[in-house]
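Quick one: this structure, given as structure tokens, is what I'll be asking you about.
A single protein chain has been omitted; all remaining protein chains appear in their positions.
Our next item is chain A:
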Amino acid sequence: MATLIEVQELTKTYFTRIFSNLSLSVNEGEALAIRGDNGSGKSTLLKILAGITKPTHGTVKCMNPDTMIGYVPENFPYNIRFTAEQYLYHMGRIRGFSGSTLQNRISSLLYQFHLGDQRTNAIGTFSKGMKQKVGMMQALLEESDVLLLDEPLSGLDLDARNDLESILYRLKSDGLTILFTCHDKKLLNNIADRVIVLGNQRIQSEYVPAKKSRFHVKIEADTNDQNLDFLDEIDGIISKKQTGNGDLLLMDVERSASDRLLLTLIQHGISIQSLRREDEK
């Protein structure tokens, strides 16, 4: 993997020294997690990478000067008085997008983040998870190369955590480079390719997390001559084909969608022939 960001001998002093001579490189397409105790400088490091805070010493170099970096703060800003659509529109206009380009981009983001039906609702009425999604969407308004997330799952309930985790996994699969600070072990194991631990003003350790195996489900079913058009509206189908005279249906399905899909197949009169777990490499 090519290096995307090179951090060299970074020092930040703010009343006291937060960290000193910190060097690291971020590779293209990798998910790098930053761990550490409170006050170890995780958020400060992200702010420096985002360009919000200046380092006391040291440099941050993007190998490609056109690298686009999106930043998602730990807590979504308080007191936003716009609807999700208006907010994203204003941020996009400030970024220099034309109105029509922006409308398409916002619609696509709202769909991706499952907030399409909330577009005209005031952000003030949103749950913390929904606000976090809006925070991620503003960072992705321009096709970013790098996404910086400060404690993305902090304070979210289990459903919102799972939802955001699957969105992050999809973004990572799409090739986005992700840097995030995190305490959540599940997120570290599922998303991070590499973890660095900050402490005592330096990088204390670096490791590759033990990956939890990810798998999908292979389904074989007898169509019983039923119309299969309803399958086009179901998310989570990786591939599907019909063999023989069209009466045998073979499908690869994401783990998260398999239960729902099996139920729908049975409700449409289709007989399940076999199920098999397929581990992802």
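In the analysis below, a contact is a pair of C-beta atoms (placed from the backbone, for glycine too) under 8 Å apart; a residue touches a chain by one contact, two chains touch by 3 or more; residues count from 1.
Keep this in mind: contacts and distances are computed from a predicted model.
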{"item": "Among \"ABC transporter permease\", \"Cytochrome c oxidase subunit 1\", \"DNA/RNA helicase\" or \"6-acetamido-3-oxohexanoate:acetyl-CoA CoA transferase alpha subunit\", the UniProt name of the subunit that does not appear here", "value": "\"ABC transporter permease\""}
{"item": "Chain not shown: contacting residue from A:R93, A:R170 or A:K241", "value": "A:R93"}
{"item": "Touching residue (missing chain; options A:P77, A:G155 or A:G246)", "value": "A:P77"}
{"item": "Residues of chain A (touch criterion as defined above) contacting the omitted chain", "value": "14, 44, 47, 50-54, 71, 73, 75-82, 90-96, 138, 141"}
